[in-house]
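Of the protein chains in this complex, all but one are displayed in their positions.
Residue numbering begins at 1 within each chain, and the chains themselves are lettered A, B and C in the order written.
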Amino acid sequence: MDLELAEVRESIAIVLEEQCTSLAIHAYVDGHNRLNAELQRQAAELGWLAIALPEEQGGIGLGAAGMAILHLELGRACAPGAFLATSVALEILARGPVADDEGVAKLIADVIGGTATLAVEARVGASLAGGSTWLLGEASAAAALIAGEGEDLVLVGIADGAIEQVSIWDETRSMISTDLSAAAPIITLVGMRPLFEGLFALALAADSAGAARGVLDRTVAYMKEREQFGRAIAAFQALKHRAADHAVHAIICEHLVWQAVENLEGNGPESRLWPLMAKANVTEKASKISTDCVQLHGGVGYTREYDPHLFLKRIRLNEAMLAANTALRDRANVALAEAVRNGADVLEVA
Amino acid sequence: MDLELAEVRESIAIVLEEQCTSLAIHAYVDGHNRLNAELQRQAAELGWLAIALPEEQGGIGLGAAGMAILHLELGRACAPGAFLATSVALEILARGPVADDEGVAKLIADVIGGTATLAVEARVGASLAGGSTWLLGEASAAAALIAGEGEDLVLVGIADGAIEQVSIWDETRSMISTDLSAAAPIITLVGMRPLFEGLFALALAADSAGAARGVLDRTVAYMKEREQFGRAIAAFQALKHRAADHAVHAIICEHLVWQAVENLEGNGPESRLWPLMAKANVTEKASKISTDCVQLHGGVGYTREYDPHLFLKRIRLNEAMLAANTALRDRANVALAEAVRNGADVLEVA
Amino acid sequence: MMIIEQKNDASVFRSAIRDWIKEALPNDWDALAERGTEDDHVEFQRWWFGERAKQGLAVPHWPVEFGGVGLGLAEQMIVADEMARAQAPMLDVHTVTLNHLPGTLIPCGNKEQQQKYLPPASRGTVWCQGFSEPGAGSDLASLRCRAVRDGDHYVINGQKIWSSMSRYAEHCILLVRTSTEGTKHAGISFLIMDMDTPGLEVRPIKQIDGQAEFSELFLTDVRIPVANRVGEENDGWRVAQATLSSERGLLAFEAGERSRHTMEAFYRSALDAKASWLEDDELRREFLTLLTDMQASRRFIRKLLKDHEEGAPPAVTAIASSQIKLFQTTLFQRIGDLIVRIEGVEGHFRRGFTPRRRLTGMTDFINSFGWTISGGTNEIMRNLIAERGLGMPRG
Partner (left out) sequence: MMIIEQKNDASVFRSAIRDWIKEALPNDWDALAERGTEDDHVEFQRWWFGERAKQGLAVPHWPVEFGGVGLGLAEQMIVADEMARAQAPMLDVHTVTLNHLPGTLIPCGNKEQQQKYLPPASRGTVWCQGFSEPGAGSDLASLRCRAVRDGDHYVINGQKIWSSMSRYAEHCILLVRTSTEGTKHAGISFLIMDMDTPGLEVRPIKQIDGQAEFSELFLTDVRIPVANRVGEENDGWRVAQATLSSERGLLAFEAGERSRHTMEAFYRSALDAKASWLEDDELRREFLTLLTDMQASRRFIRKLLKDHEEGAPPAVTAIASSQIKLFQTTLFQRIGDLIVRIEGVEGHFRRGFTPRRRLTGMTDFINSFGWTISGGTNEIMRNLIAERGLGMPRG
């Protein structure tokens, strides 16, 4: 399994390295290409979105680990598109009792086939207050997953008229606002909100951990090439030490993702504790790393034409999504307290 | 006034530089001299403890600013002794309506004369739960100030039998534990707890700001002298940058002390906001600076014979006293909210 | 009566400014600016400069002979304070005009240059600066933009970067290399360039906040009269030191005061709205911590201004300036970071051009890099503080 994972990860990385060059991404955010659509086409061909799904549902069968490697690599490449929302929502639909529902089955097939994308509620549960809510996803999304009553989720259709594109700082992804009173509920997924939140947390953590690695790699490369006062700035010890700290934290981020992967399933407290804490700690570390990567670039870090700001904005949006890290840590604490009171061992590492 | 302050400050600094050499302090903490008693004698002669008191009460009349410079310099020198508790308690006694009380008047005279010291409750209000409490002060202290009902303070006599010396990490000062049921209340100071807390906060902030400066100065000097890989470690940029950051924060600490000085008096929200926040931010910054100063010393930083650990332990004890910084910030917020609601301007700088 | 004429009575002066701003400035100017473009906002700043000039409030700190009234520090602080309090438009586009230009020409320019350039500048001509180069960065003196003497002109070829507001400027103060002999500092000259000189191309640099305050300058056979040289040939590094040490304390002061007002307003509206972050121990305390650090930095800036006025040596005030820059800009970034976390998803929505009149999540956070990087990166500040302030050896 480890070997297969590594191979699939490598295959994703190769495609992204080829497609998502710095030039291509900058052309995309400046509106000169449709890299997101091109990636979506390739992803469908290569089965990326269904990476976690069992083979009998048209997936690659890698489960949560597959979800992790996909988003680690997409984050590392700062790849544009609706992958995060789509893959998380797809996994939920495929696991739901509704996989047998004809409309949903068609939707799943369309998503796997690359002809439809999905959206998810950016701040899960925000819609419960009524009115409009913000979705991570494209305006052309076929449907969106939002929080329902209690632990339920609702899949709603997205009516063209009720959608507004939201202009956000992260230019590699799309956010839309929708008026829920105009949205048609397609189906309710009973009791699936905890799993959805775990998956969303995992995907956000993986995307951020990948992005932290990506922005750091680019920054280290820049530091070796950029000269000041007659030598590469990578030779300046103060900058070296910062890069060394970031390198260590970037590794820790990936370990946190794997901690979440191992604890995603089931109803035990560990399934609430680790995915949520992974999202909280990883997005916080990745945010610090990418902030300093902009700074380590000096003047050019403040220009649009270099890459670090794209990673920084993406990571900070990841940080804001699902729920604030403050709230996630509080919920993780409830899970930890429950585990410790019940004598459950949630700290054991396999 | 500024000039007089600077002159008095200089005069205190000169005495301390002479008396509180690194050698003398180490001899003191190892039990080979009684530097605290010697300093107490000189302080009495020079009127340090009464620095804030009006001249008609035997003081130097420098008010809160005097309190600040005294403790800035004592902290910078890491001077051993009961100065902090004694000067704060003395100021309260002298301002109280009880200055006319004969016993208290004698106590004040004894303290100014250097034949008595005072103690204060280390965590103000801890005694209200009953039982014993911890006092900052020496076992020979003549009396102690502790929290009373509501906004009152109580001056209690200290009975020899009910006192226990507490062994603490900070070896430059003394903490005692006392059983309050055996302590005799001498007098109640009605409504003086807020002023006491402000003064205590100011003294702790000043001592910590001074200590941050003192430990940083020593560390910078060490870095210039210590060679590694053929050059002074002060030439290593990663260490230089850390020292530069600390230098800036040490300056900020002193400005916070002056912000507290200016807002000590009165009953307005600013008198609660700024002294408490000064103590919170200064002790936190000083703690970070002194922690890193131990580290910047490398191996010798971990040995008893160098100075940084003495400062670190002292600063961290300051941080723990009065109340936790978490609680102080919460109380400061109440004051800020009150001010903003009432349209009071607490942010104006004179 | 111009408001500046009331400068001798501090409290009268203060309320005159306050009343005048209320009257002169549209109350919703920031909302208009947010809907407009960067160009619109520059136009607006030019208009506001003109309005201030009419009241003697544009360059009151300049000496009388050049259009100012030699306003003392206390009164300058009143002006800056009232502008900050009213969150009136900043004069970003005139930064070089207001500070670097007089900081250079008054000590180092000749009479002719002073008479030719300062009076129009006092009425609002926009100046920019051509110092940095793409290859040089923090190592300013390694500049390579070449000037070759040709009769009574210099012919310039090369490239400049990080030239702030040069899209809008009429003139530029320019550092060029007139000699490659000796040390890198020894062959530099200081010129004044008109921005409409043939051979000069200005290409805006798009920033990570979407704006383009800075430009690159491409110079191809640009001819500048020798008469436009400030100081002697090859003595430009010394002149540039005057430019760079032109007192920036008042800019830091105004930035600090503006930040104070935006933080206060943010807190007030949170109180009014019973915002949930005020109930959160972590976020509430972090806000108090930052507000307190801001208070200290405002005190620090006042001390620098006072020391400067009392004649403290430039070597001392230069270190304090570096310390303040390091602390204040990092503080702005910490504040931005907190607001991003408080605002959540909504903090990520982009608005149009924002005039920094209130705290807005990502906008402030992203803007903060402009502070921590430009005007000498904070890494350079740390070097200066360690070497000149703490006396540590160069690495």
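Here is the rule we go by: a residue touches a chain if its C-beta (ideal position, glycine included) is under 8 Å from a C-beta of that chain, and two chains touch if they have at least 3 such contacts.
What you are looking at is a predicted structure, and each value in this text was computed from that prediction instead of being measured.
Although it is left out of the displayed model, the omitted chain contacts the following shown chains in the full complex: A, B, C. Considering the full assembly, B:170 is the residue among B:170, B:197 or B:254 that touches the omitted chain. The chain that is not drawn here is touched, among residues B:41, B:106 or B:304, by B:304. Residue A:234 is the one among A:234, A:264 or A:315 that touches the chain missing from this view.
Subunit B residues in contact with the hidden partner, per the touch definition given at the top, are 122-123, 126, 134, 166-170, 175, 226-230, 236-239, 291, 294-295, 298-299, 301-305, 309, 313, 316-317, 319-321, 324-326. Counting the whole complex, the residues of subunit C in touch with the unshown chain are 280-282, 285, 395.
Although one chain is not shown, part of subunit A still touches it, namely residues 220, 223-224, 231-232, 234-237, 240-241, 243-245, 247-249, 251-253, 255-256, 258-259, 274, 277-278, 280-281, 284, 326, 329-330, 332-333, 336-337, 340-341, 347, 349.
One rule holds in what follows: only the chains that are shown with their structure count from here on.
Among the remaining chains, those touching subunit B and also subunit C are A.
A separation of 39 Å divides the Cα centre of subunit A from that of subunit C. Mean C-alpha positions place subunit A and subunit B at a centre distance of 50 Å.
Listed for subunit A are residues 236-238, each touching two or more other chains.
Shown for subunit C are the residues in touch with two or more other chains, namely 379, 382, 395.
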